[in-house]
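Note that one protein chain is taken out, while the other chains of the complex remain in position.
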Amino acid sequence: MQSDLSQPIQAMNVPVAQHQEVIDLRRRRRAGESLIHGFLFLSGVLSVFTTVGIVLVLLSQALAFFRRPEVSLFDFLTKTTWQPAIGEFGIFPLVNATLLTSFIAVIVALPLGLMIAIYLSEYASAPARRIIKPVLEMLAGVPTVVYGFFALTFVTAILRALLGSDRVEIFNVGSAGLVIGILILPLVASMSEDALHAVPGALREAAFGLGATRLETTLRIVLPAALSGISAAFIVAISRAVGETMIVAIAAGAGPRNFKSWADAVTGFKFLNPFTAAETMTGHMVRISGGDLSYDSIDYDSIFAIGLTLFVMTLALNIASRWAVRRFREEY
Amino acid sequence: MRDRVSQVPGYPDEKQFQGFIRRRRRRGAMWRTLFLIATSVGIVVLSALLLNILDDSFGYVAVKNEIEPAALLATYAPKRLPMERGGADYQILRELSRDVQVQILRDHLSQGLIRRLESEQPLDQRSQEELGDLIIERVVEPHFLASWSLFDSVFHRARIKAEVAEMDGASLRFYSWLNPKFVVSPQSSHPEFAGIRTAILGSLWVVAITILFSLPVGVAAAIYLEEYGQKGRLNDLIETNINNLAGVPSIIYGLLGLAIFVRALQPLTGGSLFGIGDATTNNGRTIISAGLTLGLLILPIIIINAREAIRAVPQGIRQASYGLGATRWQTVWHHVLPNAMPGILTGSILAISRAFGETAPLVVIGASAFIIRDPDGPFSKFTTMTIQIYQWTARPQAEFRHLAAAGIIVLLALLLGLNATAIWLRNRYQRSY
Partner (left out) sequence: MPDILTLPRPSAPSISANGERYAITAENLNVYYGAFQAVRDINLKIERQKITALIGPSGCGKSTVLRSFNRMNDLIPVARTEGRVMFHGKNIYDADVDPVEVRRRVGMVFQKPNPFPKSIYENVAWGARINGYRGDLDALVEQSLRQAALWDEVKDKLHQSGYSLSGGQQQRLCIARAIAVQPEIILMDEPASALDPIATLRIEELMRELRKEYTIIVVTHNMQQAARVSDYTAFFTVDEHRTGYLAEYGPTTELFTNPRQKITEDYITGRFG
């Protein structure tokens, strides 16, 4: 940079140009500028390469997985057992556990988070909000491994004490799901609060001026006006829950909950049982890669096939979130 | 003309309205209570999270020593024999004269072990402190037979005492799992001596690489998007893409890192290309792979934050700079960046604390389960605080759970420090244009 700046200073030592002398105003090639421009451009497109990299890596390894003689895409999608040791690769048990933990999390976190947001934005005093809001934001930054510890050492213990240790296994989907809910709670509350807070006060005044109570103002004017932001918060939270890894790796179980058949899965709603262990997609990926994974093993390829499934799911949620923001945006 | 509303057809009359408004009020109060309860539940649950960690970090342990310190003192330094027994015994061992300490070690340790220790560092060149620790670790050899949480230690004291009385040769001590030795000791398979030092250093190394990679690249990308790129298809593509990347689960980045940095770039990241490293690290599961993976992971966050900071710099400043004949880069370097810097740093610090807290992608690219040696460069094997906590949590024995809790406190303290720095920065350099 220094050299660029010194240029005009040198120029000043040159005798002042005569009137007749032609000044060159043409575009000059500045080597430094171009170099910098190049670097900036590369940095900008690196993110595109990252995406391309992710997609290529997932696709190519997943393809390698499905090319293997013991695997078929059809079985992958329709079988109800994931047991690499005997060559059974049905994704259902893993996806089922992911959906189950996410569902429990969402049931806990969305209503609770939204109510907290409403309380903070519409009811709490300004000092209370000033304290609680940053605390929420900080809690949203607590590493997930800490929440995993909490799930295993506290929530599981409580569940077992309350419901009986014969019903609730040490590793179980329920406590992992609950704690994922707790993990995304600050996220939901904080993002929803932002959305509610952004609703102009004039709308609230108008409602109050018509004789509305605070509840009516909140639920029927402010909430609909903030729907765009709140729905985005919800979808981001769901996406976090689906992709959450450490909590389930620690607390949900160390093996897929397999079913002999679809009939077996649905009898007595076994696939929905929250008190037994099950391995989610992410949990399985972590456990399999935890050991020294050799590159040409089927296990190595399989985690990329699972990763691709997960990627597609979260990508769909991301796109849905952007759609929701646009769909529910109200101008005011 | 008493009341308009009661006159207007369609509206409830005065009496009806009284009841109507009471119902609305009741409903309002009910929901208000509900919202308050929800908030309280949230606060209680999140406090439980923190209390649970504290609960596991302190508490009674039942200790059994191979050789009681008192017995050692009786033989080697009868004068120092304390009046009462307790934790002070250990400290006295560290305060004995070096001759006595070396004597104790020579008397109790095998020839082979002595030779190994001497070759690391001659015994009589070691400090009192170190020798004392060696005695405790190798001669006294305390074992934790059992351990209790803080809650149990406070509320079930009698029961614990009775239990320990049953144990042969065990004594009860109140123990803080979080202690200075925990922070400076390397990993160990004995919970009595295990520490988090290697993991802390590992985390610092990994995150250093992450910062070196993602900060310049992220800020450069933000500058490109805000100051250089023309509004158009390419910019839109990059923007959508960055938003999508921010929502990709971290474990997917682990897969990317595994396939690219660990496997494809193995000669580079394993260090064999530079003639560094050995068979255990040439597989590419190294600090640099981990750092780059996390770098890609936090890149979108850094870009998004930096763009916001750059956008907040008023247009007038740029115009003034161009008006003086500055080039685009001069404008960026001399005016835009300095003004945006506090915002960029604040956002980056938050992204960096995210990097400190990541676990899953590191497991996937192959963090080492057990390292005792400090990492000594980007091509070493790696572990991090989060990996360490994860492994301790996954062990069934209660003692490791306590270690995990202590490790969590160290990690959270570090993150809290980073967050506080970010807030301080934001307040310190808050600009009013």
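The letters A and B name the chains in turn, as written, and every chain counts its residues from 1.
Assume a contact is a pair of C-beta atoms (placed from the backbone, for glycine too) under 8 Å apart; a residue touches a chain by one contact, two chains touch by 3 or more.
All of these numbers come straight from a predicted model, not from anything done at the bench.
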Hidden-chain contact residue, picked from the options A:A225, A:I247 or A:L317: A:A225
Contact with the hidden chain (one of A:E33, A:D75, A:D194 or A:E216): A:E216
Sites on chain A contacted by the missing partner chain, in the whole complex: 125-126, 200, 202-213, 216, 220-221, 224-225, 330-332
Residues belonging to chain B that touch the chain removed from view: 1-5, 8-12, 16-17, 20-21, 24-25
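Assume only the chains that are shown with their structure count from here on.
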Euclidean distance of C-alpha centroids - chain A vs chain B, Å: 20
Residues of chain B that touch chain A when the two form their complex: 24-25, 27-28, 31-32, 34-36, 38-39, 41-43, 45-46, 48-49, 52-53, 56, 216-218, 220-221, 223-225, 228-229, 237-238, 241-245, 247-256, 258-260, 263, 296, 299-300, 303, 327-330, 333, 350, 353-354, 356-360, 363-366, 386, 389-390, 393-394, 401, 404-405, 408, 411-412, 415-416, 419, 423
Interface residues, chain A side, partner chain B - complex: 1, 4-5, 30, 32-33, 36-37, 39-41, 43-48, 50-51, 53-54, 57-58, 61, 111-113, 115-116, 118-120, 123-124, 132, 134, 138-139, 141-150, 152-154, 182, 185-186, 189, 213-216, 219, 236, 239, 242-246, 249-250, 282, 285-286, 289-290, 292-293, 295, 303-304, 307, 310-311, 314-315, 317-318, 321-322
